[in-house]
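The other protein chains are all here in position, but one chain of the complex has been omitted.
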């Protein structure tokens, strides 16, 4: 339950193992088309958007989507942590002008500050992170979008830790583009960078790179959507076979139901943590569906002991809290059993590390919530 | 036997399927360290080089390695086809000055032309492609390197279609950097970009990008080489587990033996093609160990019919010969049986398409060569 | 290409790998029902037959099916080799009276001898082997059945090496029961014993055993056919998941087409062997679709050298010809490429062993036949 490559089920991994499937084979072309369509569906996009799947990672998606930003335009960046901050060197590398609004760890930039800044700033672009992987904080993208649309031409959302487990609804919210990666909330293996961008915004691309240039990728993706070979650079074939299985699962269960299920697990997990005697970093109203940061002075020891007990968590990376918290990823194919198992390990590892925890109270509380939320309580 | 994702054996693919291996887990860290070391070995590099494995593709490796090129320096690009030409938009995107020497399809830029151009040109950088995937032509990298070292500071080699099946020997030849990708000559699944670069050249990086910036990747890779977590952007975990198995196979069989075996298969395959009545595009002395382009006026039909017969080949992509040839990839885990199977399909598909071929003569010739070359004849 | 567990494709093997599928789970019950129905279809049975799938092997199926034989009845056994002879100790162990008609290796018991024996013998039961794995000889089951029906009450056929690759057609031929195993002509992994028996014959079971007693298995199988749990003894769950995939493939391609394809490969392989300079043991009109025995004084050495060259064949086991022949299994998921690969290895291994073979002539001849038989010649 790391926050990076999330739990990737064997079933999904094995879907990527195939008998010599090349990138012009019907099986691959089917999977690519299905994944592009699934990406649109999961983002809440309509025909006015174009989906992109590139070899790479979330960072590749971030740098590629900046080709939507015109030179000379101004960007307001909202950041709630380390991965929000990552936009700074990316935009800087390409000479983009930018101002930054930051929040303390566990908190989110406020609506008032955003409106105030946008009002006076002459910004054409706004960038925000839906779920901040370094702190587990969820930004209110609906609220921010409403404000941003009044002032800016482009709203870009980092959905790396949210797409597939939080509601994106980009068409309704008027979001210009959202990015993600195969291995996070979606739960496929790592290897693919995902972007959904408004076709209107794609008309004017900033060509500062060959690969990070959405213009070069438009024809290939249009062709893949028609079921044709669309080579630009070699796609990670196995990852995409797995990804198409993920999108098939999302279609089967329904996006809403999948998001609700992640919410239910989040509540069970986070309340379990607090019942055990530890504290969640994020304010309750900012809890995300995919990442939980847990405060502890023994955080790094807890991560080490948890690995020995069978579950991999992630250490904290926020510079203001190094060694003071750890992170639980509950993305992709997590279920009730994973939530209970995580709590079981956390209680034990925390106790071993010297934290005052009530062994059993966390799993008990989680179990009660899991039960209650399945029975409409 | 496509030229893109090459034959990736089930064994290698299954090596990438694991029980929830995150990127801080011991299994991944072991595989990453082993792969980085294997990459150095396979490139013929020594301690004065640093290896890099990034999420991405060959194109990602190409654009990343250009961060070794200082702004204001001049580059001579040698290109024998479409993938050599791909350096042009990449270098252009970053404003690099460049001159280009091209060869006709099936041929290679000549040593005399190279020396003449370098002598008078004031070039600091030379870029060449070891094996040109669009034509199957192998460049004489030893010959070019000897000349280039006299004039240029940096020699960059595209080894995407060669690393693991051709001798690179970069330390001995004084090559500055070589790039490759997981899915080609190495035979792992696609998803990773590979670079080996001289530590001396890494001292001065051109920071035109965040991701395509080797400076940002140096510390992570140094840490991985020490067995420690080195996160910058999420690595394709499964691909790297598979890749480490490939490097283990290379260590077991020995790099020389693996290259010799690819040579043996190339001779059997190419002579088989000619015995059947078709013609190889590349001049005999330029035959590569990994890609064979075959001339035919029915090339696209042959590719379609071959797919129906069970083997995927690639259509031709050289603009001067569109529809006039097709390509066979014999990279990664090909063996005698694949060579015979490819010939069997080619003979049949070509005959069905109206080519005059002698059914059976190709497989017979190949079988004889396979036998003779196993018995020192 | 051993004659035992035949080529079992990765795809079929991976179909047997599942997330904790127990024997009351819907996935298993579906696979079991589908496999039982597929078994009926492949045997050419109708509703007057009941199918059985038991944990075990071909030998288990043999001993179990003898529970159809009443004590005190007389059996005529036709045997063309070692596996035909195996019925002798099985019947003897249970005190059955039996006479035996045998053929020399490579030959088949003659129709005249059978009729003569049946006419005067007062036999209630006749047992024959459709394809004799020790010699590759195919019995004319249609001819034998016609004669046998005139004299005997029960005809039992060993279809271990034939079911799925030869026409059984048991309802039309009036055959009482046929047995097989998962890993031979069907090409699933080993682990399941298969039986199809006439419901009429099942009314009177000889209860000499608990497990080898079809009476105990009838209710479980009837329940499985209705999609219900039918436990008697633990079924090999993974093998049956694989087996159901095999039957799905057979339905998709069609049984006739699958049999024709095995015939085509047999002709290519066997003629290739003779073109290379070796000789097939079985008389031409007795060639089976699944096993080819090849005569050579260097047979055991050829098998050893072939294993080193990458293909596993089987040594000869007929006591009259030990060390004088080897066997090729072409059951299950063999294709054109396997036939050519087998010939390539045989030519080389035979030459290395001192046989006079014409390297390349075998593969050439096979390739010509494969081509001709795909084009109606």
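In order of appearance the chains are A, B and C, and numbering begins at 1 in each one.
Convention: a residue touches a chain if its C-beta (ideal position, glycine included) is under 8 Å from a C-beta of that chain, and two chains touch if they have at least 3 such contacts.
Quantities reported herein were computed from a predicted structural model and do not represent experimental measurements.
Colleague: Out of C:36, C:50 or C:90, point to the residue that touches the absent chain in the complete complex.
Modeller: Missing-chain contact among the listed residues: C:90.
Colleague: Which of C:36, C:76 or C:237 touches the chain that is not shown?
Modeller: Of the candidates C:36, C:76 or C:237, C:237 is in touch with the missing chain.
Colleague: So which bits of chain C touch the chain we can't see?
Modeller: Residue positions of chain C that touch the missing chain: 2, 4-5, 7-8, 10, 13-14, 16-25, 55-60, 63, 86, 89-90, 93-94, 181, 183, 189-191, 207-213, 231-239, 307, 312, 314.
Colleague: Would you write out the residues of chain B that touch the absent chain, in ascending order?
Modeller: 9-11, 14, 17, 19
Colleague: Which chain A residues would touch the chain omitted from the figure, given the whole complex?
Modeller: 10, 309-310, 335-337, 340-341, 344, 347-348, 351, 359-361, 363-365, 367-368, 370-371, 374
Basically, only the chains that are shown with their structure count from here on.
Colleague: Interface overlap for chain B and chain C, more than half of numbers shared or less than half: same or different?
Modeller: same
Colleague: With chain centres taken as the means of their Cα atoms, state the distance from chain A to chain C in Å.
Modeller: Chain centroid spacing, chain A to chain C, equals 54 Å.
Colleague: I'd like to verify one number: the distance from the centre of chain A to the centre of chain B, where each centre is the average of its C-alpha atoms, in whole angstrom.
Modeller: Between these chains, centre-to-centre, one finds 34 Å.
Colleague: Mind pulling the chain C residues that touch 2 or more other chains?
Modeller: 10
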